[in-house]
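Worksheet: the structure to be examined is printed underneath.
Removed from the display is one protein chain of the complex; every other protein chain stays in position.
The first chain written gets the first letter, and so on, giving A and B; residue counts start at 1 in each chain.
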Amino acid sequence: MITLQELERHLAQLAPDHPERRAAVVPAMQALQAERGHLDDAAVAEVAQLTGQSTTEVEELATFYSLIYRRPVGRHVLQICDSACCSMRGADRLLASAEKTSDVSMGEVTSDGTLSVLPSICLGLCDRAPAALIDGEALGPLDEAALEALLRRLRGKG
Amino acid sequence: MEAILTRHLDPAKPLGLEAYRAAGGYRSLAAAFDLKPEAIIRTVEAANLRGRGGAGFSCGLKWRFRGLDAPRPRYLVCNLDESEPGTFKDRHLLYGGPHQILEAVIVAAYALQVERAIIFIRGEYAHGAARLTLALAEAKAAGLVGANIDGSGFDLKIEIHLSAGRYICGEETALLNALEGRRPNPRHKPPRPSVKGLWGQPTTTNNVETLVNVPHILLNGADWFCGLGVNGGCGPKLYGVSGKVHQPGLFERPMGTTARELIFNHGGGLAEGRTLLGFLPGGASTAFLLPEHLDMPMDFDPVARAGSRLGTGGIIVLDDASCPVAIALNLMRFFARESCGFCTPCRDGLPYLEQILAAIHAGEGRAEDLPLLEELCDKIAPQSFCAFAPGAIMPLTSSLHCFREHYEQHIATGRCPFDAANEGGA
Partner (left out) sequence: MGMIRIDGRDIPFEEGDNVLKAALAAGVEIPHFCYHDALGSLGACRLCAVEITPEEPDPLNPNKRPRVMMACLEPAREGLELSLSAAAARGAREGVIELLMTNHPHDCPVCDEGGECHLQDMTVACGPPYRRYRGRKRTFPNQYLGPLVHHEMNRCITCYRCTRFYRDYALGDDFGAMRLRNEVYFGRFQEGPLESPFAGNLVEVCPTGVFTDALFRQHFTRGWELETAPSICPHCSVGCNTLPGARDGTLRRVRNRHHPELNRWFLCDRGRYGHQYSEHVARPLLPHIAGETVSYHKAVAAAAEQIKVAGAGLGGLGSAREDLEGNALLRALMTRLNGGFAAFSDPALEAATAGAVSQHHKAPSLVEMEQADAALIVGDLTAHAPMMDLALRQAYRQGAPLAVLHNTPTPLARLAATALTVSPREMGAHLSRLSELVADPATGSGNEAALIAIAACLTAARQPIVAGVVETLSALEIAALAQLTTVLGARARLTYALPGANAYGAALLAPTGSSTALLEAVETGRIQTLIVAGNDPLGDTRLGSRWLAARQRLDTLIVLDCIATATAEAADILLPVAAWTERSGSFVNYEGRAQGFAPVFQRPEPLPTITEVITDLAQVLDLALPDVAAVLSDVFPGYQAPAPGAHGAAIPVFPLPARIDTVSHPDRGLDHGPWQAALAAWYGDDPLASFAPALMELTPAVVARIAPVAARTKGIEDETQVMLRGPAGTLTLPVQLDDGVAVDTVALTRAMLVQLGIGHGDPIDMEIIS
C-alpha cells in the first residue's frame, strides 16, 4: 500500500485535470483509512481534495468497495470467509462463535474498541478452510477453540 | 512431472532477487530480446497457452489480435484479482514467488511492446502485494525494470495497484474502470479493450498464472510446452482441490490431468465413509460434474463438451454429507452480494433466486419453485450485461439438473435433511 506522503508527491507532479489524478482515488482512500482507522466524512473530503473529484464522486467509490470502511472498525479487523468451501467446513459456526465470544454483532465494534468481525467473500484460502484474515494476515484452518484463543488474545492485548 | 511454476515458490520466505537469479530466474529476458515481439507472439500462440483466469482464450491469439502497430501508449494489465471461490492458485504465486511474476510481466510487456504494465491485486492480498512491492524495488535497482532493460532498448514501467475489494473488479473491463478511478461497472464491448481500454488506449489483460507460463515457453519452446500436458492438454496447470477432501491444496500437474487423480491421489480423497456427490471443476462459476466424470481430463475443451467450464481449475468437492441446496444457496448469496448493480437481470434476478433457494433450504419451498428457478435462470443469464450473471446461473442450473431429488426432498419434507448437526449444514 502506498503512503499518503508518496501519494501526495506523485499527485503533485500531475496537472490538475490529468486523468490519472482520479485514478489515485483508491490508493488515497486506502492511505487515509490506514491513518485514521476508517474513512470518515472528513477523510472523504480530503480524498476529494487530493484527486480533484467532488465528495460525491469519492463517496460513490468509497461505498462500493468492501475494504473501505465508512464506519468505525475496531483496532483489529477479523474477516471470516463465508464462501462455499469455508462454509462446507464450518464457517457458519465460526462466525456465530466470533460474535458470541467477543460479544459483538457482525460489522459492529466491541465496546473496548479492539475488534470488529466481518464476513468476507472467498479469501483465496480454500486450501486452509475454514479461513480468515486477521489484520490482513491469513489464518486457517480455524476451529472454534483456535478462534476463541485468538479473540481472547486480541482483546487482552487491547 | 517436475515442478515448473511451483518449483521456486516459498510462501514462508520467497526468493529475493539474487537467489531467484541464482536459481535461473530472469533468463527469459535475454531469450525474449533475441526472439523479438512478433516471434514471441507466434511461439506463445503455437504453445496453445490458454487463459488461466477462467475464460480459456488463447493467449497468443489475444496478443496477435491487438496488433503490432496499435496506437501508443499501450498497457498490459496483469490480473491478480483472484476472488473466485475455490481458487487460490494466484495467491500461491504472489506470496511464494513475486520475482517469477515480475519476470513474466517483463517478457509479456516486451512481446506486446507496452510502455506500462499494471499488476492489479485484490485488496485481501495486501501482504502479498507488499512482498511484490519489495521485489519490484529490487528489480528496478538491478535495471530489470525501467529504462533500457538489460541494454535491450526496451523501457518499461511496472506499477502495483492494490484493489479495495469486490469480486467484479476481476472482470476485465470493470478492472479498467477501477484503475481509472471510476465505479467498477463493466463496460460495453465493442470497443474491445485491445482497441480502447485503459484511458482509451489499447490494453491487454492476462491472468497472472497465464503470464508466468510465458518465460518457460520462451526458454524451452512451444513443442516442449505442449509436451508437458496429457490427454491433449498443453503446459502445466495449477490445480486447486478444496472442499470435502482430506488434503486440500495446490497441485501443479500436466494440463489434462483427470479429476480422479487430482481429487483422490493429490487431494487425499474423501473423509472416511463418505462418497463423492459431485464437484465443480473450476471455481464457483462452473457447472457441477458427477462421479461419472471423474476420468475426464480437466482441460478446457473436454470440460466444455460436458456442459461445464474448466474456469480457474479450482476443484470444489462435495460429498454425500453436503447439502447441494445449501451449496447452491451459498453460491447464489455470494453472487447476489457481489453484483455491481448495473443491469436488471443480475442486480434484481440473483437476489430473487437467493430468496427462493433460502426458502427451499429452510423447508418453506413449494413445488412450483423448481420450474420457477429454471424459468428465471433462462431469463437472467442470456440478457445480462456481462458474464457475471451467467457465471452465477451456471452452478444453479446444473445443480437443479444433477441434484434435483435433493430439492424435491426439501420441498416435500419441509426441512433440510442435512440438519445443523452435520458439519455446518453443508
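We take it that contacts are C-beta pairs under 8 Å (C-beta built on N, C-alpha and C of every residue); 3 or more make two chains touch, one makes a residue touch a chain.
Quantities reported herein were computed from a predicted structural model and do not represent experimental measurements.
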(message) Among B:Asn148, B:Thr344 or B:Thr413, which one touches the chain that has been omitted from the display?
(response) B:Thr344
(request) Among B:Val195, B:Val230, B:Ala359 or B:Cys402, choose the residue that contacts the chain missing from this document, as touch is defined above. (result) B:Ala359
(request) Mind listing the chain A residues that contact the chain we can't see here? (result) 41, 44, 53-57, 59-60, 63-64
(message) Take the complete complex as the reference. Which residues in chain B touch the chain that isn't displayed?
(response) 166, 183, 188, 336-345, 347-349, 351-352, 355-356, 359, 372, 376, 379-380, 382-385
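Convention: only the chains that are shown with their structure count from here on.
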(request) Provide the C-alpha centroid distance between chain A and chain B, rounded to the nearest whole angstrom. (result) 23
(request) Over in the complex, which chain B residues touch chain A? Could you list them? (result) 82-88, 90-91, 122-127, 129-130, 161-167, 178-184, 199, 240-244, 248-250, 284, 314, 316, 318, 322, 326-327, 330-331, 334, 337-338, 340, 423-426
(request) Provide the residue numbers of chain A that touch chain B in the complex, in ascending order. (result) 1, 19-27, 29-30, 51, 53, 60-61, 64-68, 79, 82-85, 87-93, 120-129, 133, 136-138
